Structures are given as structure tokens and as C-alpha cells.
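Only one protein chain is missing; all other protein chains are in place.
For reference, chains read A and B in written order, and residue numbers begin at 1 within each chain.
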Amino acid sequence: MKLGVCYYPEHWPKSRWQQDAQEMREIGLEYVRIGEFSWSTIEPEPGELHWEWLDEALDILHEHGLKVILGTPTATPPKWLVDRHPSMLAKDEQGRIRHFGSRRHYTFASLDYRDECRRMVTLMAERYGQHPAVVSWQTDNEYGCHDTVLSYAEADLMAFRLWLKDKYGTIDRLNTAWGNVFWSMDYRSFEEVDLPNLTVTEANPSHRLDFQRCCSDQVVAFNKLQVDILRQYSKGRDLVHNYMGFFTAFDHHKVGQDLDVASWDTYPLGFLDQEAIYSQEEKQTYLRVGHPDFGAFHHDLYRGCGKGRLWIMEQQPGPVNWAPHNPTPAEGAVRLWTWEAFSHGAELVSYFRWRQAPFGQEQMHAGLLRPDGQGAEAAKEAAQVAQEVCDLSQVLGLNAEELMVLPKSGNVALMFDYDACWSLDIQPQSRAYRYLSWCYRVYEALRELGLSVDIVSNQAALDTYPLLVLPAQAHISKDLQARLNSYQGVLLAGPRTGSKTATYQIPDNLAPGPLANLLPLTVERVDALPEHTKPSVFGLWGEGSLCYWHEQISTDLPCLLKDHTGQPVLVGCDKHFYLGSCIDKSLLKACLVKLSEKAGLSTEYLPTGVRIRERGPLLFAFNYGQHSAHYQPDDAQILIGSESLPPAGVAIWRRDLTDNQ
Amino acid sequence: MKLGVCYYPEHWPKSRWQQDAQEMREIGLEYVRIGEFSWSTIEPEPGELHWEWLDEALDILHEHGLKVILGTPTATPPKWLVDRHPSMLAKDEQGRIRHFGSRRHYTFASLDYRDECRRMVTLMAERYGQHPAVVSWQTDNEYGCHDTVLSYAEADLMAFRLWLKDKYGTIDRLNTAWGNVFWSMDYRSFEEVDLPNLTVTEANPSHRLDFQRCCSDQVVAFNKLQVDILRQYSKGRDLVHNYMGFFTAFDHHKVGQDLDVASWDTYPLGFLDQEAIYSQEEKQTYLRVGHPDFGAFHHDLYRGCGKGRLWIMEQQPGPVNWAPHNPTPAEGAVRLWTWEAFSHGAELVSYFRWRQAPFGQEQMHAGLLRPDGQGAEAAKEAAQVAQEVCDLSQVLGLNAEELMVLPKSGNVALMFDYDACWSLDIQPQSRAYRYLSWCYRVYEALRELGLSVDIVSNQAALDTYPLLVLPAQAHISKDLQARLNSYQGVLLAGPRTGSKTATYQIPDNLAPGPLANLLPLTVERVDALPEHTKPSVFGLWGEGSLCYWHEQISTDLPCLLKDHTGQPVLVGCDKHFYLGSCIDKSLLKACLVKLSEKAGLSTEYLPTGVRIRERGPLLFAFNYGQHSAHYQPDDAQILIGSESLPPAGVAIWRRDLTDNQ
Partner (left out) sequence: MKLGVCYYPEHWPKSRWQQDAQEMREIGLEYVRIGEFSWSTIEPEPGELHWEWLDEALDILHEHGLKVILGTPTATPPKWLVDRHPSMLAKDEQGRIRHFGSRRHYTFASLDYRDECRRMVTLMAERYGQHPAVVSWQTDNEYGCHDTVLSYAEADLMAFRLWLKDKYGTIDRLNTAWGNVFWSMDYRSFEEVDLPNLTVTEANPSHRLDFQRCCSDQVVAFNKLQVDILRQYSKGRDLVHNYMGFFTAFDHHKVGQDLDVASWDTYPLGFLDQEAIYSQEEKQTYLRVGHPDFGAFHHDLYRGCGKGRLWIMEQQPGPVNWAPHNPTPAEGAVRLWTWEAFSHGAELVSYFRWRQAPFGQEQMHAGLLRPDGQGAEAAKEAAQVAQEVCDLSQVLGLNAEELMVLPKSGNVALMFDYDACWSLDIQPQSRAYRYLSWCYRVYEALRELGLSVDIVSNQAALDTYPLLVLPAQAHISKDLQARLNSYQGVLLAGPRTGSKTATYQIPDNLAPGPLANLLPLTVERVDALPEHTKPSVFGLWGEGSLCYWHEQISTDLPCLLKDHTGQPVLVGCDKHFYLGSCIDKSLLKACLVKLSEKAGLSTEYLPTGVRIRERGPLLFAFNYGQHSAHYQPDDAQILIGSESLPPAGVAIWRRDLTDNQ
């Protein structure tokens, strides 16, 4: 594992740059991301290009042996550029232009802005594509941040009509696919189709879903435009983008297909505070360390978006500024987060940012250095990890590169599908239902049982996994259906699986639609419940309660759980199981234990707040709890820490004891 | 009582239509509503009229003996029509155009759209006005749904200025009526008057009230336009519109004057879930059956809007899709709702809809059939009711028509006034006060005492009622004043009665204004309280607490209840009583018992969740509770059910035992 940092030389006097580079090395950092917000410094006036500062910065970093991830600056076009292309601005759902004054002031669908990006990225790639310091490029920054995927401007309307024409060919096909006859919503031509905002009441969900898909595809195309240029001028460099937490507005699997590595920006405290996914109790318990599954969930998700390769591009190093409340991390939390990323396969963990800026929107966002240039708390923890990586490397007799490529796959596959997410959230039926939350809670249950999970796309090869969970795979494509039919492991399909066709209709045979041959049952109707109504559930596999979503199922399959009226809740046999309701975590875990047994996987109930992860010969344990915890694996040799884990503690064991005996 | 269903042949292949019609008959349905969303199927291109499918659908229904309620399709103009008349689109209070993409994309005030409606309704009425299947016409669909009565577009402004000119004649009269001198808001001409939205702070309440009245009158005019055409071409058919629950944005009494029957769309679970009128406890208790007074309140209200004639045009048959949460109804709930409608005078109960659509906005809205064409739960309950109606008919020795016209009036009159609703809600003084809620709670109290209520307009004949309640009759017109003066029964006037003039001013003699001769008292000032402040009340008639609204009254009338400072709360003697505060339900019931005694009406405290209703010789009991309940009337012969009512249970007795002895 390598460590890195995000650096903004343009924010500081040149006289400081040498010192910065030297101090980075002293801490043990090897990678530096720069440039992604610097368009106005590069091109302060239209066509007046100032590369000299960037030349110098790159040279200094290179001289100090630092490797550079160079960002294309397209997330922050300068004011003069925006003024030249007012049509590049996005419009929000209320029809208001989203003006210049912060960042991301563009809609992905703007062809004018794409031309400007093509020009700038080409200039940059030509100049630095072969620079020895540059080992990687980051395209833009945090696609979609500040809710910028969906835009309702003229450019978006044009793009949507083209996209629809391309997809459906004729307007009649679209009318049929959307069921427009429902409220006389039929169109006579693609030119009649509008965007689905500001309608009198809810627009047709098929309309909304296709708009979401189109907007996602605009992100893919926007990214691809940059990728194509960078591939041309800067062969051999890793292309990467930095994704965000709990963000589902575009299909990350599709964007990831065009890149070499997936990275993401991890802010465990900021997200704990701002996300509705967490209860108030969780927010209180994990105030200073984040939720135990926040990092892991995204590591496993984005590794799957990155063809197996994962970086952390921005790691929270202290209090941030953008959440409703911004507490300081617990002592040791930054180290914990860093090691956990490694345990889930990260090759690189890069802190955001080097030195806290004394100005601008994020002036209260901590860095490794304080605004006055002194080291902040996180600098010490980063240095500690750097040293520990060295030590570990020696103990294991592996060099850094060998360490980086240790195996990282899990043995349980959890399918996460952006299209399913959009589909199910468009009409949640119960306001309490949210696709992402449900997937997260299934993941949490698996992980509390000590299982190592891969979060996979609907395109993933499934055969290597003894256990496969489809939490809520709304639409089952023909391709997925075929792979599921041939899948030999244990399959659990959750509520709403197979409930929609590709164009958001109810399947002719009702849910689970194409899965009815594997799971011979029919979802007759749905009981979508308020937050506080939690009917009891019990049966062969345990007892507990259900919440939010409760399907009425007719089937001859054996019933493993049923509700208090005797309606089946969990059914199945052999290797195929269907869960028709969202159930509480404790009961879900009991069921996953049963399924794991069938799949030949061993499980264990971990202490509260403790999580483990295997990677190659290494076993990691992390304590997110507020109190010390004890965890002792069998047949393992302690390398770092001990079986007594303090709060924010980390322990690492070597498991291949047989080699050492 | 007849049963019916809402049917959309245009959503299904013609090959299915025969089967559909046959199955409807098998269930026992006799009426079918069709057509109301089919404009784009009738006229897919401007002027290209496709009647053939509708001809065929009507013929098939007719062949099966089904009677058709034909809807004018004006709630869903097609896209091409909207594009031709962009000015027909409404604007919301924030000034945003409400675009095409769902339904009801028009403002009632648009003269362009009225022309298009005139054209379409004329074409339809000419073609089907004499069709033997067509026994009734429904104008448009759910006027005002999706908050479409108030619109702030140019067409609305033009209509408002004309309306004001027509009402006031000169601008000086308007200025005086509104008290525009207050903040230099005087106008020099009607052309200076704007709509009361997007003002710096609250617009003049007189301005707002007149705008609400004007918008309500646009609905009346829009409906009248269709009525006039239908009367011309389709004599003898019942004209009807389908109203909604808890909807007060237009004056239903005025719209009802132009129609033959009032109908409404009853969704007990959807409204329980979404309405702020209900407490969280009520939402939980009545989750699967709806609030015990929801249906009855609207039956009694709309019967009064329909010249005594009531239909249920859409009856919820299973989970719906549009509430925040959408649970399944309890077993028996659909039957209970159907019988209760009959007990309150409904001639027809029509379920929405025949078959659940697999596409569009309402694809999760249950029907009598599932999307796959199989029968859903409600089909069985509908068939059961159909059979029970037959049986009852036989036992009573009445044919279906005789059953339909059994007496339906109550003996307590509760005045509900749309104008009062607008007036009092414009300035609630305490955010906790809401006219509709207060009326509903008074109705609930009456009904928990076993009383049969007629909800009457301010135009209603009052003399037949021994007890009359004015919950909050803001303005007392001269006409109403005269009728109250000659009224011989017991009168209870609630807080805010007589508190406003016709143009929303405080009466010269303060509240109760024109009622001061009947109720010699003065409302000196008002204590408008927060939700949780509930001062105690006690006196000759009981004890309890008050909430929200508390008037300081000066009077020489006997004081029956007073607050803890000794201020009078309920005063009156002989037949005239004034209640100056909103009081808790238990105390309210105690007072209503006293008033009923004075009125010669007998009352009884019904078991929790149980409601009764008399209709002609029949006495009905309904159990909305979660547990079995016992109810046994005197001198009555059980016809259906028993005195032990299970949850969602129904019992029917014959009371005219004297005839049978």
C-alpha cells in the first residue's frame, strides 16, 4: 500500500513548494494529486495559457521522488468561459439556472462545454502526457457532486430526445414501453417529449427512469471524451476518477469500464452526520470514527467498479466543514481508516488535503498541515501507517509492489445495481424504503458475521462465489437470467427482485418475473408499511420482525419464515431462496448463517463494533466501538496490535501458519 | 345498492374485452365507468377522431347488460393540444409553469382550453348521448386534484380582474371592501390588481379570499360548460362528477347544483396515511381499515352536495400507490366500506379499478384483478356484497330500485361551508387551527354518540332538524341569519361563528356579528394557543380541556362551561348555545349529549371503533376496531352478521319490528 496526498501548489507561494515536497517524503507519502481545480490559474484569460507554474510544481515533486496524479481541471471552468457559453449551465429540477460562484457549473450534456473540455484536456495531455512525474490522470473531480447529474436545461432536453430516439427508434415503441396510454400521455414524435420535471403531478416513472439513465450516460460520455484524449497522449498511465460515498446518480460500473482504477473520497464522519441511512443512535455511537461498514461497503463496491483495482483518492484527515456538524476524529481513526482500506484491496490511500486552506469554502476543512503550516494530528497517524507498512513488508518478506497486489476478493457476492436503485427509488411505495439502505443493511449483516464480501455488478462473473445475494434486483436482464440459471452456488433473492421489466412495467407473470423458473412463486400484492409498523416474523430459521416492505407470496416452496397471519416471508429449498420482506438485522443474520452453511462458508458473530477482513495471508481486525474489544482468530500470528483492540484499534495477523511451522 | 367498476378498455387488447365484461357480471357488477382519460386514444392527431374502439367497447359492455358512466376526457388533454395552447397551463404559487407529463395540465380559467373542451364534449355527446349503454356522464375527473384549483397564470389574472369588476363594479368599492388603506394597497383600477402570490409578505386576506372564491367559480363555470352540452345531447342521463376526500379548494355545493348526483372517490387507507388531520396513534390503530369517520363524513357531506343523491365513483379495493405508505386493507375492509356507503345513502359503489395496470404512474395501485388478469382479494369481497344485497332485497321484499331509494336523512344537521373554510384557514391565528379538522372532530363526536348526521350547506333547509351545529360559520349571510332566526330546533354555534363579514372584515359589533341577537354576547378577544397548551375547562356540563382557540366572551347568558380563570367557554340557554373554544372530544360529547336531550334525540356511547347508521328500516353497525366488539340494538331483528362484530365486521338489523309482530 502506498500513501499519498492532495496538493494545491497554486494556493501557496512558490517559495514554500520545496519544503512541502520534502515534508511529504518525511511523512512517507509517495503520491501527490494536483491540478484538478486549477483551470483559472492555467488559463486566466481565454487562450492565454500559463503552464510555467505547473511545470515548476511537477519538477519539484519529481525531484523529490513523488509520483503525480494529474487532474483535468474540468470541474471548475473559469468565469470567462462560463460567460461565453451560458447554455453550459445546468438547471435544477425547479427550472432555475445553477450559476457560477462555486464549482461544477456545467451540465454533462452541454456540447459546448464538451468542446472546451476537449481543448483543455488535449492541451494538458500534450504537455504532460509523457512527464516522468505523471503516473496517472484523474478525470474531472467527483462527478455528480452537488447533485449535478440530473439537469433540466435545454442541452439536457436535446440530449434526452436524441437518446430516446436512439433507444426506441419510433415514437410508438416509446409510447408502448412507457405505457403512455395511461393518462393520454402519448407523444406523436420525439420532439414532443419533455423532461420529467415541473409536471402537475408525478411524471410517468418510465419517463423518469429513462431520463435518469440518459443523464447517467451523459456522464459516461463526458468521461469517455477525456479518456480517449488521455489514452492517446499519455499511454501507460492509470486513468482514474474519484467517486463519492452513498452516491448513485450515475452508473459507476459503466464509467469504470473506461478507466483503469476506481478511486473514491472517503469522509467517514461527514457521511455519518449527514446521511439519513444512519439512525440517531448510530450517529451518536460512531460520532468520531464513522459507521463500521461505511468505508468497507464503498471499498468493496468501488473495487468492483474498478476492474478489481481500488485507490482512496481523498481520505478524511480531521474535521471537515461541509456536514451539518463536523466533529474531530478519535485518536487513531485516521490510521484505522487507512489500514482498513488496504485490507479491502486499496493500492493507494491519499489524504485530502496537504495543508488546510485559510480561504474559500473549505477553510474549515482540516489537512495534514494546519493553515499555519504546522503538522496537524493526521500527519502523525499517516507517518505511523507508512512506518507500519514498511515493517509489515519486511516481516512478510514482500516488497511494496508485492504487498499491493495481494489477493483481495471475498467469497460472498452482493449484487449492487444502479439501474435497480433508480427503478426502485422512483416509486418506493413505502417512503421508508430505499434501495441503497437495504443493500447497505444486507452488507452490514454479512460483515457482522465475519464474511468477506464482493459487491458486484449485474455483469459480473458469479461462478466463483459460493453465496450470491441479490438484495433487490429490480430488472433481470436476459443475460443475467442466463447466468443465474447456470449459477451453482447458493442464491438469495430479496424483496422486489424481478419486479420490473426493462422499461419499468410489471412483468406479465408478476414478480419475480424471469426468476420464476428458479424461484417458482408469485408476488400477489405488496404491503408497504409505515416506519413504526413492524409485524412479527417467525419460522424454522428464526424469529424477529419485518419492516417497510412485505410481499404477499403464493408458492409451493417450503416456507422458512412466515408472518403472524401465516403468509410466507422466506421461501426456498436446495440452493434457491426468496425473501419477500425487509426483515430486522438480527433475523437477517440468522438466515445468512443458514445460507452460509449451505454454501460451505463459516461465519462467526463478531463483537459489537468489530469488523474483520482477510486479504491474502493477512487477517485484519478493526474496532469501531467506543470500548475496548477482544478478538482472537484461530491459528494466526499477530503482526500488528493485539487481540485486545482499543477504540479505533487495528490488529493484523498472518494466517498462513502452516508455512511457518 | 348497485356495484360498479372503473374500466380502461384502451389499456388492454380488444381480445380481452369480452372476457372482462363477462367477469364483471359474474362478480355482480352492473355499472362501468369508462373514457375519462382517453383523449389521446380518441384524438391521437388534431382533428383525427378515432371513435371505433369506444364504439366497440360500449357495444360489448351493453351486450353484457352493463350500464356505462361515460367520462369526458378533459382531465387529460393530449400533448399536441397543450403545445398548441401553451397559455392553458397552470402556474403554481411560486410562478412556475406546471408542465405536461402527468394529468390535469390546464387551468380552469383558460378560455382556450374551454374552447377545446367544448369541442370535444360536443363531439362525444353528439355521438354517445343517446347510446343505450350510456346511463350517466362524468364531467372531467377529480376537479382540483394535484392542487389545481388555484393557478397563477395570465389566464387566471385576466379571469380574476373580470370577476372582481363584476363583483364590485367600481375600484373604490373593492378598496373599501378589502380595507386597502391599511398598507397603502389601494388600487386605481381593476387593471392594477394582481394575483395574491409572491408578495413580500402575506397579501391582504380579503384579496386572498376573493381569489379563492374566483378560482372556485372557474371550476363551477368549467363544469357548467360541459353540463350544458351534455344536457342538450343526452337528456335523461344522470350527470355526475367525482369529488375527492378532504378537499375544499372549490365550493362543491355550487358545482353540485349543476349536476344530478354527487359522487366521490374513497381511499380510506391512502387518506389515513397522508392526512395531517389524523394523529400518529390513529394512523397506527386504523392502519388497515381507515379512520371510522372518514367514509361517513364524506358520504354525509357529498350527499348534501348532490341534492340528496350519492354515488361512490372510486372505491379503494386494495393497496394504492400514491400515499407515503401503502398497506394492504384488512380482510373484510372492502366489504365494510361498501356497506357503509350504502348505509349513508349511496346508490352505487364503483371500485377503482377493474384490472391493475402494469404501466404508468399507478402501476402499484390494486384493482379487482391483478395485472396478470387473475382475481385479487377485493373481487371476492365485492362478489360477497353483491350476493348480500340480493339476499337483503329478498328478505325485505324490496326490489333493487326500492332498496336504492330508502330514506337516508339524518336528524342532526352539521353545517359545512367552503367559504367559511377558506376564510378561517387564511388566517388561522393559531397554526393548530384548521376549519376542516374542527368540523371533522365535531362530526366524529356526534357519530360516536350514535347520531345520524346530515352535513348541510348554508343554503339548506334547516327546519326538519331537531339539532343544528354550526362548527365555525365564519360569515352569516342575511339569508342564513333569517333562517336561523326562524329555526325552532336546538342550535349550537362554535368558535369563530359570525366572526367575519362577507369581505373578510371584523363585524362592527365584533363576533358573533349578526348572531348577536340570537346569542347576546361579544367575543372580546382571542387566545390562540400552541398545540400542547391545553387549559382546563369545567362547569355544569362537564370538565376537560380546551385547545388551539379560546375566545374571551362577555355575556349575560348562563355559563355552562368556563376556563380556570372563570371566563365563559360555553354559554346559552333554551335553544341557543355558543361554544367559544375548541374543546376535547370527551367534553364535546358530554355537551352534545345535553344538547341532544334538549332536542329530544337519544344518544348512546358506542364501543370504541364501532359506528352505527340508520337508513329507513335498517340499522347498520360497523367495527373499525382491531378487536371484536359487541353491539346489540333494542327491538331489532338481525339480518346480516351478529351482535358480535369481528374486526372489519358489519351487522345489519331490521328495526321496524312492529310491522312484524
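As a working rule, contacts are C-beta pairs under 8 Å (C-beta built on N, C-alpha and C of every residue); 3 or more make two chains touch, one makes a residue touch a chain.
Small disclaimer: the values here were computed from a predicted structure and weren't measured.
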(request) May I ask which residue of B:84, B:431 or B:627 touches the chain that does not appear here? (result) B:431
(request) Sort through A:287, A:502 or A:606 and give me the one touching the missing partner chain. (result) A:287
(request) Would you mind spotting which of A:19, A:170, A:189 or A:361 touches the chain that isn't drawn? (result) A:361
(message) For review purposes, identify every residue of subunit B that touches the missing chain, sorted by number.
(response) 94-95, 178-188, 192, 194, 196-207, 427, 429-432, 504-510, 524-530, 532-533, 552
(request) Please give every residue of subunit A in contact with the chain that is not shown. (result) 10-11, 37-41, 44-45, 73, 76-80, 83, 90, 94, 96-105, 145-146, 148, 273, 280, 283-284, 287, 318-319, 321, 324-328, 356-364, 366, 370-372, 376-377
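Please note the rule applied: only the chains that are shown with their structure count from here on.
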(request) With chain centres taken as the means of their Cα atoms, state the distance from subunit A to subunit B in Å. (result) 49
